[in-house]
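Notes for the one structure printed next.
Removed: one protein chain of the complex. Kept in place: all other protein chains.
Letters A and B mark the chains as written, and numbering starts fresh at 1 in each.
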Amino acid sequence: MSEKMVESVVARTISRIIIPFIQLYGIYVITHGESSPGGGFQGGVILGTSIILFGIVFSLNTTKKWISKKILILFMSLGLLIYSGIGAIDMLFGGKYLEYGKLPLPLHSPEMSALSILMVEIGIGLCVMSTITLLFIFLAGEKSGTRMDSWEI
Amino acid sequence: MRRVELEWIVGRYNYLIFIALALIGFYAMIAKKNLIKKIIGMNIFQTAIFLFYISMADIEGRKAPILVPGVEEYVNPLPHVLILTAIVVCVSTTAVALSLIVKIYQKFGSIEEDEIMEMMK
Partner (left out) sequence: MNIIQNLPILVVIVPLIASFCMPIIGLFRRRYCFYLTLITNFLILIFAMLLLNYVINQGEIHYYLGNWEPPYGIEYVIDHLSAFMIILISFIAFIMTIYSKEDVENELPTNAPLFYTLFMLLTASLLGIVSTGDLFNLYVFLEIASLSAYTLVAVGKKKDALIGSFNYLIMGTLGACFILIGIGFLYLVTGSLNMADIALRLPSLYSSHVVHAAAIFFVVGLSIKIALFPLHVWLPDAHAHAPSTISVFLSGLVLKVGAYAMIRVLFDIFTVEFFVNTLPIAEVLSWMAAIAIIAGSINAIAQKDIKRMLAYSSVSQMGYIALGIGLANTPGIMGSLLHILNHAFMKGCLFSAAGAIIHKYKIRNVHQFKGLGKKMPYTMAAFSIAAISMVGAPPFGAFFSKLFLALGAIESGKWIFALIILISSLLNAAYFFSILERAYFTKLHDEEIEEAPISMVLPTFILAMGCIAFGVFMFILEPFLRDIATSLL
């Protein structure tokens, strides 16, 4: 899995076609979390799976050229900061933590809650996608020199 | 002692399967020597607990807790939410455990617990 492209023509062609659809499905699951089964965690795992499929079929180096580890670590922290940040901004405007009704947007309370929950789910999805992909990159890169106990970017 | 009727078993088979799975998982966690088998046992044990919570939420004759226009009665949605959180915790614990096993294999050369204990002495 390190330098050579190992898989056959069939696997490469099919995954080239399917990976965008998997990502679209992942985004669908994240955003429709409130009216059908799904939500941030599940959609994030699906998005992460698409990148892992790319990493299995093509080599790990090609994956690292597509999405570098720096971007993934940045997304991981950014997703979590979106979640806590929305909660903390509610406190700044006089409400309790995660009280979505107090945000300064001119919407009524149930719609405000729905919008905030959507933003929070997107944050969670971003974080989970990055975490699953980083786990794969660190564990699979053992033989070719991405050592697990060094913070090389 | 109450006679065990078929009605009693069929009415509660969710909870009986929970007990069976939990005991299988618990046995695997403590009695098996291979580290991967211990993690599999941990996953079986936690899946049994999820089964218990979800079967606690079920009310006879009501629909699944997804808002559909025209349906008025739903099953209790709170345990479903609790299990979503518990599944994330379980996945994280499995990820940490598997990473530890990869490192243990690199440093010790084996993943059988008795061989590792011999090497530690």
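Assume a contact is a pair of C-beta atoms (placed from the backbone, for glycine too) under 8 Å apart; a residue touches a chain by one contact, two chains touch by 3 or more.
None of the values given here were measured: they were computed from a predicted structure.
Undergrad: In the whole complex, what residues of chain A lie against the chain that is missing from view?
TA: 70, 73-74, 76-78, 80-81, 84-85, 87-88, 91-101, 149-151, 153
Undergrad: Suppose we count only contacts with the excluded chain; which residues of chain B make the list?
TA: So the residues of chain B touching the missing chain come out as 22, 26, 29, 35, 38, 42, 45-46, 49, 52-53, 56, 79, 82, 85-86, 89, 92-93, 96-97, 100-101, 103-104, 107-108, 116, 120.
Convention: only the chains that are shown with their structure count from here on.
Undergrad: Between chain A and chain B, what distance separates the C-alpha centroids? Give it in angstrom.
TA: Centre-to-centre distance between chain A and chain B: 26 Å.
Undergrad: Of all residues in chain A, which touch chain B in the complex?
TA: 35-37, 39, 41, 135, 138-139, 142, 148-149
Undergrad: Enumerate the contact residues on chain B facing chain A in the complex.
TA: 66-67, 84, 87-88, 95, 98-99, 102-103, 106
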